[in-house]
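With one protein chain removed, the remaining protein chains of the complex are shown where they sit.
As written, the chain order gives the labels A and B, with residue 1 at the start of each chain.
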Amino acid sequence: MPDLPKKKVGIVSCSGEEMPEGTVTRLATLKVLWELRPDDTVTICLPLFLAGGQGERTFARYYPTIAVDGCEQRCAAKGTEKYSGKPAASIVVKDLTAGRELGSPEGKGRLNEHGKAAVDATAARIAALVDELRTGRPRQQEDESLTRMATYHTAVKWTGEHRGHIVMGNGPEMDFSAPPDSHGHPGVLTPEDAFVAAANTCIMMMFIWAAGRFHLELVSYECRAEGTKRIELDRTETFTHIRLWPEIQINAGEESPDVVEARARRALSAAQKYSLVANSVKSEISIQPTIRIIQDGTIKRESEVPPRRI
Amino acid sequence: MPEFLEVAIDKFTLKVASDRLYTEEGVWAKMEAGGVRVGLSDFLQRRSGDIAFVEVKPVGAHVKAGEEIATIETVKVNVSLGSPMAGRIMEINPLMQSAPEKINVDPYGDGWLVIVEASDWPADQRYLLTPETYLNAVKRLAGEEASGL
Partner (left out) sequence: MSEAKTKVVIVPCSGIGKPYGTVSREAAYIVTEELRPDQTQLIPLSLLVLGDPQTRAAVMENVAVTIDGCKLACSTKMVKESGGTVSKDIAVLDAFRQHRDLKPLGIAELNPEGLRLARVIAEEIARQVDELATDVTDSASPWKRESKHA
């Protein structure tokens, strides 16, 4: 038997150029090789393997090999089986991403966000197989959560009359109803409140983020919001407007209050532009902020900015 | 005012000024009487986001082609910008300190970054993309990103 590395798993990827999944196999393999399992894996160059590379073929004959293919053509798996023996495990990216309801990867030279998510998912799967092949048992799963795509969930249940119970994806749960003037009950969450709250909270969170990016020392942020519902001729209903009145206080520190105020306005403008909820609704959203710039404990500038409509 | 090549991707119309050359990353270089003016393409500024701060190498600094010449901090990301050519920085756009958002508003005009005294412009410009080739690159990259939305 040839003198071969001990306790390594070989990974052969198709690197198919014709479709994004081929690029996914390549990048996922490299991620496992360099980041996830650097001490446990080697990569087998498929073109060299197919062209007759004896080192590659010998390795795959005596050591466990994982074939990573982009599509059902399974060039890596077929090539390995043809010249060395059936691979110990086989992954097809198209099957993997379909099974996890990932979006379709696009782009060959440069993957889109779905493609990058597919790389992470495929690499995690390869790493799990490496563990199983090396030890016979799986290592604790790496975090396979997608970093570039996100889905959000809630679940509701009817609890009688015009009441329900909602469980939010991020943890909290509560009863809800319609507003009292719509056959509902007081004192609980309503869809109307939830909608206005979605805009108010999202813009606030985006402003907090933008304030950090603009290097602002935020002292306080409070915001009142109002949503206007219109009942149409056909009795359907629409939120036509959401109006927000944020009151913002910022410490200027050593900087000129004028300069800080200008940055604060830019941060608020960015908050409106990048707000997920504001971008997702068809209601007209207008923001009328009051910005106070504080320096040495006193308010140096206070401005009420004219309403800006999104 | 330069002429523009344009491409519509999804809801965006992306412009490529036809009177200058480009790096693959989207930094443009325009030879003028006083040196080579450098800035960001429309595609690069748009995908970077609203600009909060710009930090540029100081006047007098020497850069190699591809070496970082500036960094931009946007609302979303930090981006390192490679120099299109080797040379010495002669002038920095004063608006980069007081109004860096000009890059977003007017990337091919008032939003320029620096002027560089190029060491070997004939040699370095060979590696830059023509407006037509850069437009094709933008179509490819923007199309790939848009199709993932």
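The definition used in the following text is that a residue touches a chain if its C-beta (ideal position, glycine included) is under 8 Å from a C-beta of that chain, and two chains touch if they have at least 3 such contacts.
No experiment lies behind these values; they were computed from the predicted model shown.
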item: Contact partner of the left-out chain, one of A:R26, A:R57, A:H114 or A:R243; value: A:R26
item: Chain B, residues in touch with the chain not shown (by the definition above); value: 23-25, 66, 82, 127, 129, 133, 136-137, 140
item: Residues belonging to chain A that touch the chain removed from view; value: 13-18, 22, 26-27, 29-31, 34, 43, 45-48, 50-51, 53, 73, 75-76, 78-79, 82, 108-109
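Note that in this section only the chains that are shown with their structure count from here on.
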item: Touching residues (chain side chain B, partner chain A) in the complex; value: 49-50, 52-53, 73-76, 101, 140-141, 144-145, 147-148
item: Residue numbers on chain A that touch chain B, as the complex places them; value: 103-104, 106-107, 109-115, 209-210, 213-215, 263, 266, 269-270, 273-274
